[in-house]
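Supplied in structure tokens, the structure appears directly below.
Only one protein chain is missing; all other protein chains are in place.
Moving on, here comes chain A:
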Amino acid sequence: MQTPIIEIKNLSSGYEEDVLILKDVNLTIYPNQITTILGTSGCGKTTLLKHLIGLLTPLEGELIVLGKNLAQIDENEMNSILRKMGVLFQNGALLNSISVAENIAIPLEQHTSLSKDLIEHLIRIKLELVGLSHAYHLLPSELSGGMRKRAALARALALDPQILFADEPSAGLDPVTTAALDHLLISLQKQLGMTVVVVTHEVNSIRRIADRVVYLDNGQILFSGTLDEALQSPLPQLQSFFS
């Protein structure tokens, strides 16, 4: 078996002292795979992602990302881990006062010393990957919801992250664009060896892309395994999900 890229051990956490949102979560994510996380809304998927990118600290348990225990590293090490991650937030989280291109330029200017024309070229490449070539000069408020999601994905992909976290990337997208996005994720995983963690509800999409499936239920991991195992699982929740 490969060495894991992310390990979650006995993670318990919540926003308020007495209300646990995640209860004793154990999960291993392997490199160069696409892991999909599913579960009913409000079950804690976004909360789990926020722990993995260091935005929330657990009440109990350990998080080991890229070989580092997040609780034991200093800011510099955390930054170098963050540099290798791309995050697509659930609501996109584009900066609204600057154009789409400027949004994507932020990580490129922050973390590389590339010249202006290469950065511009890269922005165009990333926008074309998500099918938004024409949105270069537009402001986020001039895009539709699904377009904003894709622009945010382009920003998350700016630096070819080792790990891509995507929180419901295809919510609000049409089936055609969803399929194109799925193929993009697969190509990135194949050609750059990217590890992809996607929260999604699209059954078709899961069937297309998932190497592994994780089912979160009320803050606990109900199921974790390969796609085939998930499809054949006798668990009623999974069966009703895939039928």
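Observations, loosely collected:
Convention: a contact is a pair of C-beta atoms (placed from the backbone, for glycine too) under 8 Å apart; a residue touches a chain by one contact, two chains touch by 3 or more; residues count from 1.
One rule holds for everything that comes next: contacts and distances are computed from a predicted model.
Missing chain, UniProt protein name, picked from "Acetolactate synthase", "MlaE family lipid ABC transporter permease subunit", "High-affinity phosphate transport protein (ABC superfamily, atp_bind)" or "Pyruvate dehydrogenase E1 component beta subunit": "MlaE family lipid ABC transporter permease subunit".
In the complete assembly, the contact with the undisplayed chain comes from A:Leu192, out of A:Ala93, A:Ala179, A:Leu192 or A:Leu231. Contact with the chain not shown here comes from a single listed residue; of A:Leu114, A:Val203 or A:Leu235, that residue is A:Leu114. The residue touching the chain not shown here, chosen from A:Ile5, A:Leu129 or A:Ala230, is A:Leu129. Residue-level contact of chain A with the missing chain is found at 96-97, 111-115, 117-118, 121-122, 124-126, 128-129, 133, 139-142, 157, 159-160, 187-188, 191-192.
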